[in-house]
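Removed: one protein chain of the complex. Kept in place: all other protein chains.
Right after this comes chain A.
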Amino acid sequence: MFDLTGRKALVTGATGGLGGAIARALHAQGAHVAISGTRREALDALADELGAERVHVVETNLSEREAVEALVPTAEAALGGLDILVNNAGITRDNLFLRMKDEEWDAVIAVNLTAAFRLSRAAVKGMMRRRYGRIVNIGSVVGSTGNPGQVNYAAAKAGLVGMTKALAAEVASRNLTVNCIAPGFIISPMTDALNEKQREGILGRVPMNRLGTGAEIAAATVYLASDEAGYVTGQTLHVNGGMAMY
């Protein structure tokens, strides 16, 4: 089950905790993986860890339009095709609504939503031709619940859900699936920086009473990227320890 041998995958934001975990899991299932991110050293370290085979490093800054346009063709050339696109890259520019600057809004929408749109558009072309494709968009629980201080982030993540559904409907007849994963609170440098009180506040909202792991998000990604998930499309899979149920 969930064997990805021979599949070709591109993971954006692979230098982050979540993206790294996703790249590791896809690779472990046998996929060829192109890892994209802004920090070269982190990408190289991940590539070293995964070994010499089936890994390609593509340094990219998704806030730059040209870089976004170039990413899928570059990955397709390196991998010899593209079966799985994981739109994982994301940034935060938190601020209270009344203080939020246009630049903070625009930056988050550009990377978290517009880049995912452009990358998907580029990827769908080849996927349609090959009559196979899996797009997995990494959203967030706050796209469904909202979160104070994150109007930009929540809007972008909710936007991903709508895009996922509309695109899924358009390309379903071509054997392409498009789904979203909505992580809750996941162990990361961001959650490591929380103090005890903040931590308790968060855990109080999670019935499972613990933070999630990157590996748990990666496992959901492997599932949605697999042949076995071929009849699942347009869905959002919430992986959040029960903190919000849909």
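The rule we apply is simple: a contact is a pair of C-beta atoms (placed from the backbone, for glycine too) under 8 Å apart; a residue touches a chain by one contact, two chains touch by 3 or more; residues count from 1.
Simple rule for what comes next: contacts and distances are computed from a predicted model.
Per its UniProt record, the hidden chain corresponds to "Acyl carrier protein" from the list "Acyl carrier protein", "Sigma-70 family RNA polymerase sigma factor", "Autoinducer 2 import system permease protein LsrD" or "Oxidoreductase".
Here the missing chain is touched by one residue of A:Arg39, A:Arg93 or A:Lys125, and it is A:Lys125. The hidden chain makes contact, of the residues A:Val171, A:Ile186, A:Leu224 or A:Val239, with A:Val171. Residues of chain A that touch the chain left out of view are 125, 128-129, 170-171, 173-174.
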